[in-house]
Each structure stands twice: as structure tokens, then as C-alpha cells.
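With one protein chain held back, the other chains of the complex are shown just where they sit.
Think of it as A, B and C in the order they're written, each chain with its own count starting at 1.
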């Protein structure tokens, strides 16, 4: 080996060891301070001292991190009131040193045009802009569950900010940290199966928000051979799926989520499926809000599925229409006749014993069990499907679709493929979408063009069937 | 579930999916641009365009990262000249936007004293200080070996900077990124054994700098039951130990590294050892220079060993004395009699056939095989040990020990415990330390006091034996 | 390398390859025969042919195993009737070749006294005694789930034999095979936790027989920090725990299984527990009946716990008393006064509105909710505890305790330590043991002596408290 190199490696080795032994001695003497859960003013002073010791105390980084770990444990022991005080302390007393920052500005003003010098000043500015609290927060990473600790702290901050905007700066500092540490480069794509640890699976049950998981057998069914569930896992939060997506492998477009989740349905053969239905995607960590992972997850899942199951030809969603009923109810205040044909109107009125104030259509829709009434179903199907197609294709605000989910998928280049009658008859599905769902179809070769048409002219692409339905 | 929450989760789900499908379509059409290895000026323009497309191109983050991945592959295909040009491009054209920064300064000057507003402006300043090239570099994390890619790029920059300081700003950007991504919170402490993958073990062989690993049997011996080897592993560079430390578990202070590494020596019983000798620590990644890991590694290893082998009572190093021969040679130019007693002088002269210009002591020390000459060994032991003790205890510059390793350990609170004669008779050991090594002993209960004495009064703590040797 | 050795290794290599290539060609042409599920006589002939082909067909072992795999798949497709016919075919037509065996007998008769020759003949006899069906069964090991296949087949045989003893010989052949293949040397001791795969945990739920697992939260509670669950896992049935044991780590003898299984109880600290309560052990595979694993499991668990948790001082069971109520009911037919004191009798009668035919004690015990009636509980505790002590200590048949669980533990050297009132008030617990349970205590230093006293003189060892209770 070249001796030069060897020397430099040696120096680095020494650099690496600097203060290590002293740190060991210092940390051996640490004790957790004892504070009251509500952190009254007198204890606050003690905590402030502790924080300062993490930032500028004796010993090196190892000691500082050991002290930070103690502080982390202290925080976990606080009550809601105490945590609030702790966070305010950080927000108020550990922000940017304004005087130091002003000195940097002064330098900057006097700097010549030499780009090298400019870069030096920029660097000093950057350092002056790193808040002491950011340095403290970063030390928490060494806690046994340090990353989860920080994610949860941000979640707590986000909850408090609407009523307490002075925490905003602290929250931004934390967000910046988490943005680096939860970069998609750290994520592992994991397929979740019935062979996954129960401790991981119970997280799915707890977090699933789109279509609630009712039991372990429901969960097992969602992990069967003709289903796929993928998650992003972070190396330092291995038992927490940060985001997960649920896919059904079927033949033809699936149009009914209740059937999709039916535990008694026979299991399909995934190698023969031609369609992947994305029916649920869930972010689990409120503290990672705004750190985008979903798009990367979908990309990796589509790649993985295409490679693993070459038979798949169609990628589609099965989506709710969350704004339909709300829109419909408003229109109905203008009177039914505008929305229904004469015969439709007659048929509906025949189902309502005595004429109420709100009109026959609304009266029926407000019955929680109307899907069980064959006559009602038969009378509603045609008009409601037509109205739904109109809602999706024609109703806009500022030139964009009224429905938030439609807005999202259409701007992505999908098209409205099919409206599904009695597709989600859960209480929530009836209340919001009158039980209907819609498939947004993603055809790789059309996505760009659809997107341009939508972004440029506001044109909504839909299948011929849906278009004719909206016209009908 | 509370509906409010559910809605917000749903919004986040949509947020997560934004642009995912369009990204998929965009990335499907990507092709690697073809540039010449030396990146002549015409190709440089193409590359600049590509970089810009990563930063502000159509589609969302997924597309941007896919383009960055292409760019990364392109970089790997360049020659040394081409890479230099690529790096300069980044350094020159993708730094801070000075005009935008100046606008922020203007705002700051006009800002009132409201701390909330101040924080807003600080945040904008921070953003204005993020260089476009930093955003590009961060996108490389998604490359299959993205983290290693960035570490190697920084290593390349550090090599170029001495001759080309204009790369400094770029290097700082990269260092900032790596400081976050190689935070100790990401590290896994791994014990490396003979059951570890060969692909990992060959890295030890390649990187070990302090005492070269000569063969696989040498390596196997260093991983035997009475040895320990620990490394820090990063989750995205699993086959690269970032830093590793080698420990021998022995009884009593080990004073001879050649015996320690002797493959034919019988294996000791680690559960009966009372002493852990840290005899080598190696940083493997030049691109992580200045990002401290060694102190954390030592702390974790001491913790782990103390817990695993409660019999261990003593923690010590077995260290080289790299400045001894250099110092001695300078002193010898002043004449031997000043350093040796009369009888010592006589004895040495009897070993040298005819009187040379450089004096008997130096003449013998310059013979590469003097340790094999019993008479020389006997004549040298006493005076050299004494001189070495003096060198370590008395020779200072600016009030601190002349020897760099001594400086390091003494400032950490260790004490000079024992000087070991014929302790490292490798060519390197003879040339630098006249074959001697020294144990620096770390006694937890004395570390603080030793450190204070050294830091405050410059007092060097040593065992009675070494002190009496220095006086002798 | 020594050339001789090399040659011999070469020969073995060739030996290993013999017929491999031809087998590959043969197996490529295999097709599954199509038979009807009930295996009518005509199909039976086809199957018989197939079996013969596995035993003596063209090609080597690889082809034979491939054919056996086809046969295995065929078997799995049969109805219950078809399987019965398949098994009879094996039992009837693929047993020992009597003529060949008789020839061996003849040889044996004529053999001289030369021990070498005797051993040759013995070996030939052994071979003649290997039934062709054994060779077939052994080939099933190569099926993807081959070992489970054989275990399940034996389970099926054991179910059929009571009504069909002609299957006994086949069952014995299979048992012999499984005895070798499920030798304890193959078992891995696994600790089962909430991090184990859900697919493994659902097996616990399905198999637990002693105290039913009611839900996943019940299961999670049984795997909490102050519980242990261990299983033996076979390398070729990795998702099937063959036998598992549940242990509670507590302070002092636990006397109530309902408390032990209470999901709302606070979690104890296992490192501070002094007592391990073995409260359930379950064999999961009916097809491994008679192949002893439980004793080895207990031994390994005690070893593991003693090492892992050095605070543990006491190892005890918490056991049901399955024969108590049955015995009591018989005694009660003789009239209550013989069993109860006057005041006890009076007190009980006061609780029963009108005198029934079966007596007050029985009448109360037959009420499913008597434990909720404070007066009944108070009136029953003393007499029932005394009667239970007598039952355990005095009631014998052929000089051995009447109760099967008592018989088992006492013969192992345990002693009757404590009778626990209201210890298992599940429906099953009330019906069999009047809600009582007993601790059998294992003290290592007394086990041998207790065993001798019990085995030699039939003496039952019990604590002073239980002895005085029985006398009272």
C-alpha cells in the first residue's frame, strides 16, 4: 500500500476515535433528571439546562447523544401539558441566533464578486440558519426507537399548530430532518403476506382507512394468492409499514368492492389474471405528512407486478365518488323534475307512500336499506347512473371536475372507464356515493395524451359507454 | 374511525399518488443519452440539459429520479477527464441563484421584529441556499447502489480539490447530504465472524490499514474465538463495513502485536479473558472523511463486550509510536554521548566493525535485521526503552506531546501504561518505532481526572514503571 | 492431494451421477394418470400398476421418485372412499414377500455358528422384511410437502384402524418411517412470539386443546413479555409447530388460570419472576402419535429458561383435576351426609328452595353460574376443597391415584403442592373439576426421592397444607 494513503487512513482512524473514551466515562455517570409530568416552570428551567448540555456540554458527540437520549426518555414521560411546554421551549428558546445571522448578512453585503468567496459566505449563512433545536432533534436518531420518536413528535406538532402557530418553525425544522431521513432511497419495497409477522400485520388492521379491515380472516383474505399487498419499510422502523397499497388480481375490470372483499369468494389464479385493481392505498404515519412516498410505491408495484405476472394487461383503480350525494342533494332542492324523466319520476313516486317535503328520490336514498328493496333498486339504477355520469363528466368548478378523486385521476391521464351500480353498499358508500363506484383506467400509451387534453383544454376523457350514459 | 381523520388520510393517500401514473408513462420512454467518455464541449451541453430536466422537467418526482438514474449511469461511463468536466459543470452552473438570494436579503432587511415573520424569512433563505446541484445529488439515492455512488463521488472530489479548489462548494453540498444520510442513527453494529459472507470479508482484507491482513488464514485467525471484529453497517451499503475495529481478548496487557497476529498461537478462552486489547481501527470510505463514526463504534463495542463477557476488567490499546525514530534521528545528529551512558556507548561501538559517520546506534538501527542479532538486542533494549519513555513523557511542542498517537490518547484521559520492547518487528514497525509499541490504558474511574490534568496543566499521566524508566 | 483418494472420490462422483441423465429424459415424459375419485375396481388396477412402476420401473431413483410424486398427487385427489381403497391396496398387495422370507429362514436354519455369516443372514432377513409399500412411502418424502403428506396419511390410518384392523401392518410401516424422520435430533427449539408469522400463529389457535385460544388478542396476551411459548419445528415442516408449550412467568405459585389468561391484567417483568408455570402443552399432529417429543421439549425449555432468566427458582404446573366431579357424583349417590359435616350440610340445604332428589350439593354444582352466587361459594369452598384433597391423596385404583393427571405427575416425582379454589370457572372447568385446579411442584432435589416413594410404596407426596386439608 502507498504509504501516503496509509498515513491518511491512520489519521482518520484517530479522528474517528477522538473523545470516544472520555465520552464513555462521561456517559457512565449520566442520570435521568426527575421532572414532574406537567413540567411546571421550575422544571422547565432544568430541562432548558439539559438541552443546552446536549448542544454545548463537556465531552464529545457520544456524550451529547447519551444526554439527548435521557432527554428523549424524559419527554416520553411527560403529560400532554408537559409535552406542550417542552415543545414551546424548543420553539421559543432554541431558534436561529439572530445576531449571528445579522453578522453574516453584513459579511455578505461586503463580499466581492469572487464566486469562491461567495460560496464561503453562503456556507456560513447556511450554518447560521441551522437552529440549535435542529441539532438536538437530530441527536434523537440514536434513541432505540429514535426515528419513530421524531415522526410521532411531528405528528403531535401538526395536531397542535392549528391552535398554536408559534410551533410552526419547530415543525419546519423537524420536517426538513424527516425529509432527508425518509428519502425514498432508504425504502425497501416489501410484499406483505400471511407469512409476515403478526406484529406487522396488526399495523395494517390498525391503519387501513379506505376499506376497514374487520377481522383477521378479512385480513387473511386480502393476502390470499389472488391479492397483493406491498409496503415501503424504512430500515430503522422495520415493524411499521410507512405506506401500503392493496391490489386485487382479477379478470376484467372489477366493479364491486364488496365482492372483492368477500371472504367466501373462491380464490382466483393470479397467473391467469389480466387486470390489477388498485383498491386502497394508505399512509400510516401522520408525522410524515407531505413527504411523498405514494407515487414511488405505485411505480415500484407496477414494475414488480408487470415483471412477476406478465399476463397482466390492464391497470385500473376501483374508486369512490365522494362528492356525488352532496352534489345531488343540492340539485334536488331545485326540484326532481329537472333531473328525472317523467316515467322515472312516476316510478319513484309510486314507491313512497305519501308525498314528503323532500321528494321521492331523496326520501328513498335516505333509507339506509334501500339496496335491499328490489323495486327501489330497479327504479333508481337508470336515473342515478346517468346523473353520476353527468356529475363526473360535466360538473366543474374553475374548469376542473367537482369530484376530488376524479380531479386527481383525470389530471394524471386516466380516463373514466365505467360506473358501477351497487358497488359499495357499506353505510359510508351509500351516504357519499349512493353506493356507486367508478373505475379510472390507466392505459400507458394514452396517459400522456389524456393528460395534455385535460391540462390544456380541460377535456375529460371517458369511455363511449360513460359518455353515452351522460348524454342519455 | 373518526370520519375527520379518515378524510385526512384519504387526502394524503391522494397526495401520495399525485403524478404517479404520469411518471410511469414518462419513465417508460427514457433512453440513456450517448455521450463520449471525455465529455467534449458539445456533449457537455447535452449533459447540462439532462441535469436541468432532472430539476425542472415534466412529470413529477418519479420521472425526475428516473432521469437522475440515467444521468448517474452516464457519469459512471465517463473517463477521468469526462468526470472532471461533469463535476465542474455541477460546481459552476448549478450553485446558488444569487439573484433569488439577494431578493431574500432585501425581504429580511424590511422584516419587522415579529418572530413568526422572521421564521418565515429564515425558511425562505434556507430554501434559496439549497443549490440545484444538491437537489440533483439527492436524487441519486434511488440508484441501485446510490449511496455508494455518492460516497465515491465525494472521494473523487476530495482527491481533486487540492489541485482544483473551485470544486469546494460542490464538495460541501455533498458532505452536507452524506452527514445526514450516514448519521450514526442509521448504523447497525455487526459482529464480523468467519461465518460472514466472503464478499464482506474481502473488504476487510482490502481496507485494513494498521496491520495488513496477509492472507485468508491470517484473516481467519483474526476472527477466531478469542478475537472480536465489529463494524458499522449502513442499511443501503450492506456489503461495505464503513468502519471496523479489531480486538484481542487476552489475559493481562498484550505487549506484542506479532504474537497477537501469530496464526500458530493457541486459541484462548474468551470467557476467561480479563483484558480487551483494541489493536486496530479502520475507516474504509474515503468519501465519508470527517463524518465521525469511530467514537460511536468504540462506545458500542465497549458496551457490547462488557455485557457479553463480564470477566473483562481492563480495556487498553496496543499502539504504535509513529514519531519516535524521526525524533531520535534528529537528536542523534547532536551526537550519541548526550543520549547514552558511557557503558551503553561502549557496548554499541563494540558491535560496529569500523566507526561510521552516523554513529553506532543509528548504524545498528538502520540494519533491517537487527532484531535477529542477540547482541544488538541486548545492547539496545535499555537505552532505547529509556529514550522512548522520555520521548513520550517529556517531548512536547506547544505544551503538548510530540507523538500524535500519544497526544490523542492522553487527551482522552488514558495513561501511558507500558512500553513494549520488540513489539512490532515488521519493516514498518522498525522504521518508525524501532520496533516498540505502547499500551495506553483506559481506567473508567480515572479518565476524567487524567483528562483534566492533561488539559489544564499539560500533565502527562503514566504508570510508575514508565516514569521511573524516563528518569533512569 | 493423495491420488488414491482422488480416484475414489472420482468413482463416487460417477456413482452419484449414475442414471441421472436418463432419469431426466424419463421424467420429462411423465403424465398424471386420470382416475375417478372413488377409485372403482378398474381404476384400482391402474393404480396398482403405477405403484409397481415406482418400485421396479425403468430408469433410476430419480424417475421412481418422480412417478411417486405423481402417485401422491393422485392420492390427494381421491375421495374418502377412494383413499380407503388406495390404502387397502397398499395393505393387501404390497406387504412382505412371504416366499422370499421363507427362503431366508431356510438359509438361517442351515447357517453355521460363524458370527460373520450370521450377520450376513440377518441383513438378508432385514431386507426381506422391508415391505415394498415401505419403499413407496419413503419415496413420498420428495413431494413438496412430503413429510406432512405422510404424517396426514398416518393420521388417516389411525382413524380407520379401529373399524378396519387390516390396515395395521401398513400403519406400522409408516410409523417406523416417521419414527426415524421425526427423531428429536431433527427438531429445532423455537420461541414463538408476536413477531412470528401469522401463518404459524394461526396454527396455535387451531391446535391449542387445553385452554382454548379465543381470539388474536387472547393469543397476543399469551405471547406477552411475561409469557413464553416454545415449539419444536421440523426442518421440512417449517410452518407447523409439532408440539408447543405455554409458560407463565410469575411471582409465587399461580393458582388461577382465568387470571393467568386475563387480557386486561398488567404485564409482569419476566426478569423479576421467580416461578415458571407450565400451564399447557399441545401435540398438534395426530399422525405423530406415539413418537415422543414432549419430554425432550420440556427438558430443553427448562434448560433455556434457567439460562435465560436466572431468577427463576420454582418450576410448577397449573393442572386440571379432570376426574374429580365424576368421582364426587358417584360418591354422592351414597348420600351427602357421609361427605359433609352437619353444619356444612345445613348451610347447603338453606340455599336450595325445595329439597330435590339429587341433594343440595349436586343441585348447586349443576347450576352453571354458581360461582357468581356468593353464598354458594362460601358454603362450598371448605367441603369441596377437603373432598378434592382426599380425592387426590386417598382415592386409588390398583394402588395408583384415580386421577390421570395426578398419576402422571406423581409418578414423575412431583408433589401435590396446592389446591386452588375457583381456579378455572370456564364451563369445562366447572363440569369436570368443580372449578378447582392443582399445582404439581417439581423440586429438582426431591424428584428422585419422591419418585422412589411413589413407585416403591405407592406413597403420595404432598405439602403439609394439602395433607392437613385431606385430614380435616
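Quick notes
As a working rule, a residue touches a chain if its C-beta (ideal position, glycine included) is under 8 Å from a C-beta of that chain, and two chains touch if they have at least 3 such contacts.
All values derive from a computational prediction rather than experimental measurement.
Although one chain is omitted from the display, it touches the following shown chains in the full assembly: B, C. Here one chain is not drawn; of C:45, C:80, C:100 or C:118, the residue touching it is C:118.
Considering the whole complex, the residue from B:105, B:194 or B:327 that touches the absent chain is B:194. Interface note for the absent chain: among C:210, C:225, C:265 or C:372, the touching residue is C:210. Against the chain not displayed here, chain C makes contact via residues 1, 5-6, 9-10, 12-28, 60-62, 65, 95-96, 98, 101, 105, 108-109, 115-116, 118-119, 122-123, 125-126, 129, 138, 141-142, 146-147, 165-166, 168-169, 172, 176-177, 180-181, 183-186, 209-210, 212, 235-236, 243, 281-283, 289-290, 292-299, 302, 322, 404-405, 408-409, 412-414, 442, 444, 447-448, 451. Against the chain not shown here, chain B presents residues 194-199, 201-202, 216, 220, 239.
The rule is short, and it goes like this: only the chains that are shown with their structure count from here on.
The minimum number of touch steps linking chain B to chain C comes to 2.
Of all residue numbers used at the contact between chain A and chain C, over half are used by both chains, marking a mostly same-residue interface. When every chain is reduced to the mean of its C-alpha atoms, the one closest to the centre of the whole protein set is A. Centre to centre, using the average C-alpha position, chain B and chain C are separated by 58 Å. The distance from the centre of chain A to the centre of chain B, with each centre set as the mean of the Cα atoms, comes to 39 Å. Chain geometry summary: the mean Cα position of chain A and that of chain C are 48 Å apart.
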